Every structure is written in C-alpha cells, then in structure tokens.
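Here's the structure, in structure tokens; my notes come after.
So, chain A:
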Amino acid sequence: IGSPGGGGGGPEGLVVIGYPESGIQLFRDYYSQSDGSESILVPDGLRDGAMPGQVGNDMANVTGTAPAAGGPNQEAFNQLFQDEYNAAPGVFTSQSYDSVALLILANAAAGENSGPALKEQMRRIANPGGDEYGPEKFVEAVEAAANGDDINYQGASSATNFNEKGDPASAAYAIWEFEGTDSDSTATQEVQNFEGENPEGSGPSADSGPGGSDREISVGILLPETGDLASVGAPMIQAAQIPVKQVNNANPAGLTVNAQIEDTQTSPSAGTSAAQALVSAGVPGVCGSASSGVNVPVSQQAFIPNEVVGCSPSSTALSVSNLEDNDFIFRTAPSDFLQGRVMAQVMSERLEASTVSTLFVNNDYGQQLSNRFANVFEEQFDGEVYHQTAFNIGESSYSSVIETALSAPDN
Partner candidate 1 sequence: MSVRDDLAARMPGGDTGLIVAVLLVTYAAYVLVGVGLGYSLRGQLNTIAVLTFYIGVFAMLALALNLHWGYTGLFNIGIVGFMAVGVYVMALFSKPAYTPGGAAQVGGLGLPLIIGIIAGMVAAALLGLVVALPALRLRADYLAIVTIAMSEIVRFSFLSGDLQQFQLLGNRVGFGGGSGLILDFTDPLQALFQSVGLWGAYLGFVDAFTVIVPTNPKPVVDGLVYGLILLLFVGAYFWLLKRTGESPFGRVLKAIREDEDVANSLGKDTNQFKIKSFMLGCALMGLAGIFWLMTQGAVTPNFFRPRVTFFVWIALIIGGAGSNTGSVLGGAVFAAVLYQGPRYFKNLIDTVLPSTDAPSGFGQAVGPLISNIDPAPLFFYTVDSIRQLQLVIMGLVLIWLMHNRPEGMLGYRKETASGIPLTAAHARKTATDGGEHTDESPSPSNVASEGGESNE
Partner candidate 2 sequence: MSSDTTAATDSTPDVAGEELLRVRNLDAGYGDLQILTDVDMDVHDGEYVTIVGPNGAGKSTLMKSVFGLTSHMGGTVTFETEDITGLRPEEIIHKGVGYVPQNDNVFAALTVQENLEMGAYILDEVPQDALDMVFERFPILEERKGQKAGTMSGGQQQMLAMGRALMLEPSLLLLDEPSAGLAPDLVDEMFDKIDEINEAGTAILMVEQNAKEALRRCDRGYVLANGENRYTDSGRALLNDEQVRQDFLGG
Partner candidate 3 sequence: MSETESGSETNEFESEAKIDATSTPDVSVEYPLQVDGLRKTFGGITAVDDATFQIENGTLTGLIGPNGAGKSTTFNLITGMLKPDKGTVTFNGEDITGMEPHAIANKGLVRTFQIARELEDMTVLENMMLAPKNQRGEKLWRSVTPGVRNDVIEQEEELLERVWEVLEFFEIDHIAEEYAGNLSGGQRKLLEMARALLTDPDMLLLDEPFAGVNPSLEKRLLTHIHELREQGYTFLLVEHDMDLIMENCEHVIVLHQGRVLTEGTPADIKSNEEVIEAYLGGNV
C-alpha cells in the first residue's frame, strides 16, 4: 500500500540510519520505488554532500541532523581540508581532526609520550580555562601547551569539552539539507544546542602541564582503510593527518609529530591487532576507532589495559559511555543519546510526521540510534513507529527492506 504514492497505510516519515557506502544503493532503490512523498530524516552518518550526485536525485525530501560546531571553527576546518586535499570534507572528518588535535595538545602539555600523563591533560587543554584556540590557530595552541599554559581548544566539531565519561559535554546539532546533484556539500538550515548538566565539562584533570619543547610527539590513528567503512574512513584519515602536518610544517617549540596510521579493516579482531601494533610502538594516544563495534573491543583489549588514551572521532554508541575505562577513553563525537532525541524532535516538529518507520544499518550505531529515536519519538512526541527495519551492508538491492519499511504497521 505504502510504496508508490505513499497513500494508504504507509508511514509519513522515514528515518534512515547508515553510511554512504550502502546509503547510495538504498536511496536509489527508494527513489525508484517511491515518488518521494515521505519525509526522510537521516543522521550524521549520511551527511555526504555527494549523496545526491551519487544517487542521481536531488533528495529534496531528505533532512539531516548532525553534530555541529558552535562557531566559525567548522568553516575554518573546511577551509583547511579543502586547501589540503582539494575536496570537501566528508562525514566525521571534523571530529577526526579534533581528536588528533586534542591528543597532540595533551601530549605537548604532558611533555612525555605516556598514556597516563596524557589522560590527565586531556580535559585541561580541552575544557574551559585558559586561552581559546581553534583549528586555524592550532600551531599556536601547541606552542602554548608546550609552554605549560592552560588552554581551551575549541574544536571544529564542537567546543570539545569532555564530561566525566569522556564524552563531549555539550553538543550542537545542525539540521541540514542536501544541495542537489551538482553540489558536494550540504546546507545547514539551523543549529540546535544541547547542553548536558555541565556544559563546561567535568571530570578529573591535572592542575598543570609540565610541557616541554624539542621533542617528538607520538600519536596513533586507528581508522578503517578497508572493510565496510573504508569509504567513510578514508577522508577521516585525511582529516586526522592535518594537525600532524600543521605541527610538522611549523615546528612550534621544536615539536614534531610522528603519526602512525593503522587500519581497523572495520573488524574488531583486525582492529585489536592493529591497536596492539600501536601499543607495541609505544604510542600514548590513539585517534580511533571509528565504529563502536570496533571501538569497544579495541578499548577493552588494547587501550585500557595498556594505559593508552583512546579518543574516537565517530563512535557514537551508548555503550562506549558505559565502559569501565579508567578514564582512558574519550570521544569527540557526541553520544547518540542526544542525537536520537534531536531526530525525534525534528521529525515531529519540523517535518510534522507522526507515523514513522526507521531503516537502520545493522550494527550498533544503527541499532542504538534507531532504538533511541523510537523511544523518544513515541514517548515524548506521541508519534507512532511502524517498523524498525535493519538492513545489511553490501546488498545489491534494498527494495524488499524498503517495501517493509514503507508498508502499513503489522496488525
């Protein structure tokens, strides 16, 4: 009933949670099956300006949410990325940049390549107190940190203040739309701020940083180069390398950065052994890993016992907050706890849909975000969720799952 024409008993709205990898196919199948009358809401994972071009459709009925930067830093970062790679940054790139930037700053402040020392400094350089620096002033920030100054890094993705769990203390969410097939960026419509109980951040932190000059800072980058998330991972790795290059080009306080890149292959097992290689190399802090399915085991298995700081740019699952991490695990991406809520609100208030189905990629990102959305949407916004349908990466046709999602509710 639901599919073409959207009349009958199908839902008014559709939430699609996934990555461009399979999202392209999914939206292609959607547009060949439906006339596009449903309001579609997607989260950050699908924020890729190239989507309409790849899908071959303007995707005008799609609205997105994504963690956003509070100020102009996003623009600064975009510019940096554009200059460096001559391409628009993809999803989670600003978080990757921030993650590496924070690890470098904390390392400069700690004055040694040591995980336990690093973790003490993370909040000191990230949370309020001290001069503020953004990506374009990153080199100066490193110099200040190496001098032992207290600084407050303002990230590309957010203000990067950590709460006691190592999650961002506050988050801003942008509501964005695609700009059509010829563009490769997205247009931000509106930004909503969500502040936790303590937006300035909280949690244990060192009072001072010893700093130090003329040394080599070591940082690991553990992101997917191959596997399911390879296409998301590649630009993230590029973004993660920008702060490294900034420092190595400018040599503030005689510092250089040695970045070691390892591939998780989007697999927990390969990710763990890659992390072990980083641990063996004596890396004190690692930007990674990307997906929560990998991040949780890698943290448990490699980072936490070996006392290495892990700072994931894109692992948003709730389970990461709950790890017994001895305060070694951070992330620059906000927990889906917030985004699920934002999405429910946007779906209900902005898109004015009261009946919805979700289509989510079958991993913990998709599953948890879909659940959170559905809970909030039903309980706080009086909406009705018809189906929560999982789809697997790598199918050659998503017609049948779309059919399911667009059909009338069971019973």
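By definition in this document, a contact is a pair of C-beta atoms (placed from the backbone, for glycine too) under 8 Å apart; a residue touches a chain by one contact, two chains touch by 3 or more; residues count from 1.
If you want to know what made the cut, all candidates are chains of the complex that A comes from, given by their letters.
Quick caveat, the model's predicted, so the values are computed rather than measured.
Enquirer: Touching chain A in this complex is which of 1, 2 or 3?
Expert: 1
Enquirer: Which residues of chain A touch candidate 1 in their complex?
Expert: Those in contact with candidate 1 are residues 85, 225-226, 228, 234, 238, 248, 258, 260, 262-263, 265-269, 272-274, 276-277, 279-282, 292-293, 296-301, 305-307, 317, 319-320, 322-324, 361-364, 366-368, 388, 390, 392.
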